[in-house]
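In this view, the complex is presented without one of its protein chains, the others remaining in place.
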Amino acid sequence: MTSIIFRTATRYMFPPLLVFSVYVLLRGHHYPGGGFVGGLFAGSAFALYALAFSVADARKVLRADPRDVTAVGLALALLSGIPPLFSKEAFLTGTWWTLPLPAGGTLDIGTPLFFDIGVYFVVLGVLLTLVFTLGEEE
Amino acid sequence: MIRELLVAFFLLSGGALSLVAAAGVIRMPDLFTRMHAATKTGTVGVSAITIGMIIHFSEVTVTSRGILVIAFFLLTAPVAAHMIGRAAYRSGVQLWILTRIDEWKSHGKNEPDEEA
Amino acid sequence: MQLFITNVLISMLWALLTGRVTVGNLAVGFALGYLALTLMYSNAVEKSSYFQKTVQLIRFTLIFFKELIVSSWRVAVDVVKPLPLMRPGVIGIPLDAETDLEITLLANVISLTPGTLSLDVSKDRKTLYIHAMYVVNPDDLRAEIKDGLERRLLELLR
Amino acid sequence: MRGLQLFSMWILLAICFIAALSAPFVHRIIPKYTGAALVSAPLAMVVWLLSKIPEVGNGHAITQSFQWVEKLGLEVAFRLDGLSLLFALIISGIGALVVLYTQGYFKGHPQQGRFMMYIIAFMGSMLGVVLADHILLVFIFWELTSFTSYLLIGFNHESADARNAALQAMLVTVLGGLFLMAGLVLMGDAAGTWRLSEIVQRGHEITEHKNYLAILILVCIGAFTKSAQFPFHFWLPNAMQAPTPASAYLHSSTMVKAGVYLLARLHPALGHTEEWTLILTTIGTITFLLGAIMALGQHVLKRLLAYTTVSALGAMVMLLGIGTKYTIKAMAAFVLAHAFYKATLFMVAGGITHETGGETSIDKLGGLRKAMPISFGCALLAGLSMGGFPPFFGFVAKETWLHALGDYPLLIVATVVGGAAYVLVGFSTGWKPFMGKMPEGLHAHEVPLTMRLGPIVLGLGGLVLAVFCGPVGHALVQPAAIAIYAKELEVHLHLWPGVNIYFVISIVTLVIGTVCYLARAHFVKGAGKLSLLVRFGPDAVYQAALNGVLKFAAWHTRKLQTGILRDYIRVTVVTTVLLVGAAFVRSGGFQGWENLSPISLRVALFGILMISATFATVHSKSRLRSILSLGVVGFCMALLFTFFGAPDLAMTQLVIETLTVILLALAFYHLPTFRHGSTKRTRVIDIIISISVGVIVTLLVLAALHVQTPTPVSDYYLDHSYKDAHGRNVVNVILVDFRALDTLGEITVLTIAALGAFALLKLKPKKEGAE
Amino acid sequence: MEVVLAIVIGVLYAGGVYLMMRRNLIQLIIGLGLLSHGANLLIFTAGGLRQGGAPILAEGEKAFATTPADPLPQALILTAIVISFAVTAFALVLFLRTYKTVGTDDVDDLKEMQK
Amino acid sequence: MVEFICPIVMLMLTVAFGAAFVRVVIGPTLPDRVVALDMAATIVVALILTHCVQSGSTYYIPAAISIALLSFIGTVALALYIRRGGAS
Partner (left out) sequence: MIFLPVLPIIIPLAGAVLCMLARRNIAVQKGLALITSVFILLTSLAIFAQTKDGTIAVMNVGSWQAPYGITLAIDMLSSVMLLLVGVLSVGVSVYACFDLDVTRMKFGFFPLMLILLMGVNGAFVTGDLFNLYVWFEVLLTASFILLALGGERAQLAGSIKYVTLNLLSSALFLAGIGILYGMAGTLNLAELAHLVKDGARGDLLTMVAVMFMMAFGIKAGMFPLYFWLPASYPTPPAAVTALFSGLLTKVGVYSMIRMFTLVFDTDPAFLHGLILVGAGLTMVSGVLAAAAQYEMRKILAVHIVSQIGYIVMGLGLFTELALTGTIFYLIHVIIVKTNLFLIAGAVNRLKGSYDLHKLGGLYKEKPGLSILFIISAMSLAGVPPLSGFFAKFTLILAGLRTESWLIVATALGVSLLTLYSMTKIWAYAFWKPAAEPLPDLNPMPKSKWFIFLLPMIGFTVITIALGVFAGPVFDYAADAAAQLMNPQGYIDAVLGGGM
């Protein structure tokens, strides 16, 4: 049991940190950030949670096993390179779709984005695997 | 012009406060007194600089992020100080010899250490 | 809370209407919305919590920032002063704050205000131990904190 | 004979190897008739060879070739000329007899099949050596004989002596083989062809080539090791560890003669020079005498024979070295004679040992004539042939030999000495064990038919050859001699040469030899004095060399692989610094400051801070101080990244720095504090090494900055990032698009690092006693 | 500017190597950390320092008005940082495991196992 | 004016950073070092934000936010480490 103060602060910081991590991830293509730093932030949020409460609690919040998160992320990154196969282009060729936004603008969605999301999950999973395992070590 | 003056004011006071914090961290006699300097002055110093920056750019995104920086500092700095202070105290870091009173020691002695 | 959300929505609507999404414009919208809401709910029951809290929040914030600045100044002075003039000490403050949030905010505020630094909360959550730079009389200090920061904070939160 | 047209050299060889490989299986199926079945392979060869005698005798060579490794110039090329024919006949003929002998010798032995496999493979390899017409092919078969003889000598592998002898024989012959290979290749390149038949026609090109002496020495070393010439002779007597059929085969007729064969084969290419004569004659004579003298003091049957084999090989080399028409004829005749009597004696010796339950010393043998009459007969025939008594082929050969040495009186004296020894050994092996009284406790009976066949055929063969020495000389010896001499010559062998000086010398030799035999006891005693020669002889040198190499190896390994990480790092780093430094100096060193930008205050300040923080990290007794100072270094890095326009880097650096601290803190909970000091000396050395690293890196960076970049590829990224890759943050676009493959690799590294950390922490081996 | 950074890089490499030659597992890992800082800074410096701002195209613009910092070394360093983080984390766990299994953090003691 | 002020502020911050570093080095206790490093992180934020003003580029703000958040986590982790008895 750690401090009330710390745990309370953590409880209030945890959601914004996760939101911030997604923000960093999604803006990464245009501004500083990206999947890597985003994943680190998300992982840090869970690490903070594990420090304040316990690794077991943090695992409960995450629900999935971090190693599965990693594997899924890696799979996503790998798969994002496959679509060009169907248009006879090289592996990892960026494929973009422009979506109209309700407010009138447009949004570019492309395979590099999915790649970055894959990176995000890998980093998240990796960091948590490390932190949780080290935290659980006797 | 006023904006520039404001920016300059906030930046300079931020810098000055940081210097003060630095001086405190160097000069204060024990951990706890040093923490006073580091926590308060450091936080105010960086907040001042953040405000200076907000005024300098006067953009929504910069402002929101600037506020975020300040908010985070105000939330985390004391918590961090608390965590270190308590850890240091419990692990037996000595108070300055001129410390007058230690009620925690006298009252809190019987309190079982949660993690022991 | 509903009123606050309504207020935020009004400020956003204002920004959209004026077509400029800037801090200033949002603030203006918020202020206008607040005024409008004050008028709307001048007699309603819900009024008390939202509008009263607003006043308390503003007051608390002002006091807090004043203290913050003062505290920085005090440290600045302390840093320059000869060391033996300090009278540091660790004292316990009996808590009225009960919830986690109350205790946490109080501890944080105490840490950020002059001369005091929260160290820990006792296990029974009844006492907050703080480190103070100038302990001339521990009881005076205790009273000062309880009447000043704690009372105001609890007023705001409850 | 028409049916034989189907066969050709490579098919016959292939049959040999197939027979070898199938031997264990054949043995499993028909254990009693293994030899009978397998002998068909060498017999086929013998028959085929015999059928070619007329053609080859007329000076025609039979050739056959196809490509193997074309670009390397390696062909599978065979050529049967007189020399090849003589050797191939000996090899396959005696081979066939040995295979049968083996059947009897190893009767009921569970690993008879295995032995058959080795011996037939060995025979095939030997045949390959003498039939190959390509230097590489010669070498390939040559090495195969070394390898198969290794297996043969070490056949009784549960005995340490057998293993050591096998190793010794292999190391010596392979060592020679390596020299030989170098020599052959140089020779081939000097001649411009790797075909032996073409090389021997270009003798002048080789003897006048600048590498001639090197080629000659290399080839000689190769041949000498194989043919047990001084000073490489020592392995041969030791190789007596091999089971008798192997000894008989390896040491009488075949493997050891590979060297002689090769020298003979290359005589047209390398011979006719002073160097050739000097080297071969000297070494040959020394070996001839040494082997003969060493034989005098022996009492173990097989060792007696082995030393005389050494001696005989020396004689062949000596004769070849002189290189006259006559000596070459003599040599060819002697090869034939030696093969017959020596193989017989080995086989009989094996039979004696076999039937007496393992007795090997002639001093403990006697009176076997009744128990083993046939063996006795054969041994006597061979022993007399060996001694050079008429009317055996040994005598015929010796006569030719003495004739040939007419101009070399010293060598005649040597021949008399050696010949006397042969007489002694001939009696010792062909007479002594059978005559006199049978020692008590010795039981023996005649060897089985399979083991009798070889001695009978070969023992009688010595007589038959002598009787038909005229035709034999014409059909077998003459073509071989022509091939060696590379010019026309005629061979006339006579059983009765008439009384002349050489005949007298011959008789004198026989008398001396007989007297010596009667006084044998003195020689055996005298052999004790020769122990000095043994102790400091080549065998000892071999042991010393091997031990020396092993000792050096152990020392080298101890010194280099200390097990201390610091030593490894030191060597690695110092090597790197020295070599990079050398390259730096070589490339003109530091070249100027022109391209450097002026120093700004804040960079200077942070530089100083970073350096101080690094010092604090390095020089710290507290590991946390070290870690936190490293954190300061990281902060400074992030700030530098900020100052030079790298926000992504700054952000990542900061996050990573903090996370590293967290991980370290989590892990440090379990780790103890620093407490292992180093000595001052160590520290000083380490500091010097470290500083040199720092200096070289600094210089490298400065030197590299001096080189102007033309247009870096990154300009492309700046232009196309938004346009083609839909991203404004160029760094991010590089990471997820332009160079996404790097990132894919990077996240793979991350993934497995986590996987590994997990496995390491969770997978705990069963408790080993902690210190 | 580069001179300062070149010296810093040299010091980082020197410090890293020195620490790696100490006897303690933790010093070893800190040494690796310094070395990786050195390598990153080296790429950054050798890649050319341009004070032209971040290689991020401002909102609304189609091309860079002035040449910004070279983005490629930055991307390379990013990759290198991540990789070295992964490796460091693993090495840390490895050392921890070693300490717990072997019972020493003295690198010199590990030589016994060579035999 | 801002161009003129920024270097001065930066210098001040750098000095403060240096002071924090000195405390990291001299300690004497681990909590002292941790507090000093935490302060150094705060000053890094200030430095980065000042650089934003100086260079007119807002791209560095996320870096500042990152350090604000993560230095907290780091400090807390170290505090917990101290709590577990690693103060020496």
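Per-chain residue numbering starts at 1, and chain names A, B, C, D, E and F are given in the order in which the chains are listed.
Operating definition for what follows: a contact is a pair of C-beta atoms (placed from the backbone, for glycine too) under 8 Å apart; a residue touches a chain by one contact, two chains touch by 3 or more.
None of the values given here were measured: they were computed from a predicted structure.
Of the options D:500, D:543 or D:557, the residue whose C-beta touches the omitted chain is D:557. Touching the missing chain, out of D:32, D:157, D:522 or D:670, is residue D:157.
Remark: the residues of chain D touching the chain excluded from display are 67-72, 74, 136, 139-140, 143-144, 147, 150, 154, 157-158, 160, 163, 166-167, 170-171, 174-175, 178-179, 181-182, 185-186, 189, 549-550, 552-554, 556-558, 560-561, 563, 565, 567-569, 571-573, 575-576, 579-580, 582-584, 586-588, 697, 700-701, 703-707, 709-714, 716-717, 720, 737-742, 744-746, 748-749, 751-753, 755-756, 758-760, 762-765, 768. Chain E meets the missing chain through residues 13, 16-17, 20, 25, 28, 32, 35-36, 38-40, 42-48, 72-73, 76, 79-80, 83, 86-87, 90-91, 94-95, 97-98, 101-102, 107, 110-111, 113-114.
Residues of chain A that touch the chain left out of the display are 67-68, 70-72, 74-75, 78, 81, 84-85, 88-94.
Going forward, only the chains that are shown with their structure count from here on.
The minimum number of touch steps separating chain C from chain D is 2. With centres computed from CA atoms alone, E is the chain lying nearest the middle of all the protein shown.
Relative to chain B, the most remote chain by averaged C-alpha coordinates is D. Relative to chain A, the most remote chain by averaged C-alpha coordinates is D. A separation of 62 Å divides the Cα centre of chain A from that of chain D.
Chain D and chain F have Cα centroids lying 69 Å from one another.
Here the spacing of chain E and chain F, counted between their Cα centres, is 20 Å. Residue numbers of chain C whose C-beta contacts span two or more other chains: 104, 107-108, 118, 120. For chain E, residues that reach two or more other chains under the stated contact definition are 53-54, 56, 78, 82, 86, 89, 93, 96. Looking at which chains touch one another, you get A-B, A-C, A-D, A-E, A-F, B-C, B-F, D-E, D-F, E-F. By the touch criterion given at the top, residues 100-101, 103-104, 107-108, 118, 120-121, 125 of chain C touch chain A in their complex. By the touch rule above, chain C contacts chain B in their complex via residues 21-23, 26, 68-69, 71-72, 75-76, 78-80, 83-84, 86-92, 104, 107-112, 114-115, 117-120, 122-123, 127, 129, 131, 133, 135, 138.
Remark: chain B residues 4-5, 7-8, 11-12, 14-16, 18-19, 21-23, 25-26, 31, 34-35, 38, 42-43, 45-46, 49-50, 52-53, 56-57, 59, 61-62, 65-66, 68-69, 72-73, 76-77, 79-81, 83-88, 90-93, 115 touch chain F in the complex.
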